[in-house]
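Quick one: structure below, then a few questions.
One protein chain is absent from this view; the other protein chains keep their places.
Labels for the chains are A and B, by order of writing; each one numbers its residues from 1.
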Amino acid sequence: MSGDVSRPGLRKGGIIEKTKEFWRVYSRIRVGKIGLVLLLIYVVMAVFAPWIAPYNPRAILVGKHFEPPSWKHPLGTDEMGRDILSEVIYGARTSLLVGILAALLTMVIGTAIGIASGYIGGITDDLLMRLTDLFLVIPGLPFIIVLSVILGASIWNIILVIALIAWPGTARLVRSETLSLKERMFVHASRVAGASDFYIMVHHILPNVLPIVSATMVLNVTRAIILEAGLSFLGLGDPTAISWGTMLYFADKEGAMLSPNPYYIIAPGVALMGIGLAFVFISYALDEVVNPKLRQRR
Amino acid sequence: MFLFITIMFFIFRLMPGNPIGLILEQYNLTPEAAQRLIHLWGLDKPVWQQYLIYIKNLLKGDMGISYVYNAPVSSVIFSRKLLNTLALLISAHGMALLIGMILGVWAAWRRGTPIDIGTLVTALVLYTIPVFWLGLMLLMMFAVHVHWFPLSGTITPARSYKDILQYIGDYLWHLTLPMISITLIRLGGDFLIMRNTMINVVREDYITTAIAKGLPEKIVVWKHAARNALLPIVTMAGLDMAFVVSGAVLTETVFGWDGIGKLTYEAAINRDYPVLQGLFFILVVVVLLANFLTDLMYAYLDPRVRY
Partner (left out) sequence: MPRKEVLRIEKLKTHYYTLGGIVKAVDGVDLRVYKGELVALVGESGCGKSTLAFSIMGMVPPPGRIVSGKIYLSDINLVELSDEELRKIRWSKVSMVFQGAMNSLNPVMKVGDQIIEAMLYHDVISRPEEGRSTVKHLFELVGLDPNRIDSYPHELSGGMKQRVVIAMAMALNPDLIIADEPTTALDVTTQAKIMEVLKDVQKKTGVSILLITHDLPLVAEVSDRVYIMYAGKIVETGDVFTIFKSPRHPYTQGLIGAVPSIRGPKKKLVALPGEPPDLRFPPPGCRFHPRCSKAMDICGKKEPPRIEFGPDDFVSCWLFAKEGERK
C-alpha cells in the first residue's frame, strides 16, 4: 500500500465517499442493521417522550396501586399508581444520556492517556501505565458505589464515576496502537518536516486510532448503561431522574413480585436488555467493518 | 499496592456524613458516650496521624474496628460471609466457564451452521441482560409463582437439622437461583471468547495435520484444538476478577445472600469505612492473586511460557 507515506487513512477521499463506502460494508451485516433499527426506536422514545408517553410519568394515582395491564395502562401501574409505560419511555432518556456521555468521557480520557503514554514513552509512559494498572485491579461496582456515596447521587456524578472506572481498557488499546503507528512512515516524515509532537499526536495518531476506539466505545455504552442500572437498582441512582434501574429498585422494595402487576419488573428489564442488545449488535458489525481481518476468508 | 492503600484511606476520609452521627441516631447515645467512642476509634486525632496508625496496624494484620458491627474488621470479613461468597462465585463461575467452553468449542467446529448461529445470538442476548434483573425474574418465576426455591437467604431461618447432609441440602437449595443467574450472565461472554479463539485455532496447520494423522474427530477437537484455544479464556477469567466482584454485589443484594458483596453495599450505605477499607484491601489482594494464578495456569497450558 502506498497510502502509508501519504496522509493517514481517514482524511483521504471525500468524507462523503468514505461514509458511502463505510455504509456499503456495514449494510451487508444483518445484525448491524437490526441493531441500528433497535437503537433508532430508543432514540425516538427518548427524544419524543412527552408526545409518545400516554401520561406524565411522575403523576401519581393516574390509576390504582399495582393495576394489572389494561387498555388504559398497557403495562399497568406501580405502587404509587403511576403509569409504567410512560415511565419506561422516559427511562430511555436517562439510559441513553448516561450511556453515551459516559462512554464519550471514557473515550476521551482513555484516548488522551493512551496516546500520551504511547507517543511520549519514557517515564511518562511508566507512570501512566502504572496508574492504568492500578485502576484495572480496582473492583468496579464497589468503587462506584463508594464514589457515588461520597459525591452524592446525580446523573452527572454517575457519568463521571463510570468513566473514571472504565477508561483503562481504552487507554491500553490506544497505547498499543500508538506504539505501532509511531514507527510508521508518515509519522517519521512529519517529524522530519518539523511538526511538533502535539501536532503529530492530534493530526496523525488521533485520526488513525479513532476507528478502533469507536468500535470499543459502542461496547462501553452498553457497559455504562448496565452499570447505571445496577447503581440505581441499589438505590444509589439520581432520585430526580426516571431510570429503569430505579424503577426496579422500587419494584423490588415495594414487593411488585407478589403484586398483581409483574410487568412492573418485566418491562424495565426488557427495555434494558433491548438497548444493550442494540449496542452489542452495532459493535459487532463495526468490528467487522473496522477489522477486516475478522471477515471470513475465501 | 501501597499507593492503592493510601488512596483508599484518604478517599474514605473524604466521605461526607459523620459515621458517629448515624450511630448516635441509631443507639440514642449520650454525647459523653459518643465522645468516648470517638476517642476509642482515634477519630479525634488529625488525619495524618490516623493514617500512620492505620498503616502500622495494617502491617500487624489489624484492619481496625467496624463502626457498625463494633467488631474487628477482620472478623467481620473473614466469617461466614466470605465462605458464602466463595461458594456462590466459585460454583457459578466454574459452571459458566465449563459450559461456555464446551459450547464455544462445539459451535466453532460447526461454524456457520444454524445451530452455531442460534447459540451465538443467545450468547449475545445473555451478554446484555443485567444480572440483577435476571435474578428478579428467576425469583418471580421459581420462588413466587411456583414455590420451588426460597425467596432469599442462605438457609431456612430457625430450622433444625437432623444431620449435616440435610443442612448442606438446604444450603444448596438456597444457592441454586443466585448461582444460575451468575452462571447465565457469564456464560454469554465465556462462550463468545471461546468460539472466537477456536475459530482461529481451527485454521492452524497443526489441526490439518492432526486430521491427516487419522485421529478421531473428538481427539482433534478436544486434545489439539481446544487445548490451544484455552489460553485467552484463562487470561480473561483472571483479568475479569474485578468484574466478578461487581456481579456479586448485585446478585447478593437481590437474593439476600449474606456474603461479601452485600457487606460492601451495606458498609458503603452506613459509611463504615474501616470495613470498606478492609474489603477493598482484600478485594485487591484477591484480584492480584487471581492474576498470579492466571500466570501459573498459563505456564502450565503453554510450554512456551516458563517463569
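The rule is simple: contacts are C-beta pairs under 8 Å (C-beta built on N, C-alpha and C of every residue); 3 or more make two chains touch, one makes a residue touch a chain.
Just so we're clear, the structure is a prediction, and the values are computed from it rather than from any experiment.
Here is the thing to keep in mind: the chain we left out touches B in the whole complex.
The chain that is not drawn here is touched, among residues B:Ser75, B:Gln166 or B:Thr208, by B:Thr208.
Remark: the residues of chain B touching the chain excluded from display are 204-206, 208-216, 219, 223-224, 227-228, 301-304.
Criterion: only the chains that are shown with their structure count from here on.
If you average the Cα atoms of chain A and of chain B, the two centres end up 24 Å apart. Within the complex, the chain B residues that touch chain A are 3-4, 11-12, 14-17, 124-125, 127-134, 136-137, 139-140, 144, 239, 241-243, 245-247, 249-250, 253-254, 264-265, 268-269, 271, 276, 279-280, 283-284, 287-288, 291.
Listed in rising order, the residues of chain A touching chain B in the complex are 134, 136-143, 145-147, 149-150, 152, 222, 226, 229-230, 233-234, 245, 248, 251-252, 257-258, 262, 265-266, 268-269, 272-273, 276-277, 280-281, 284.
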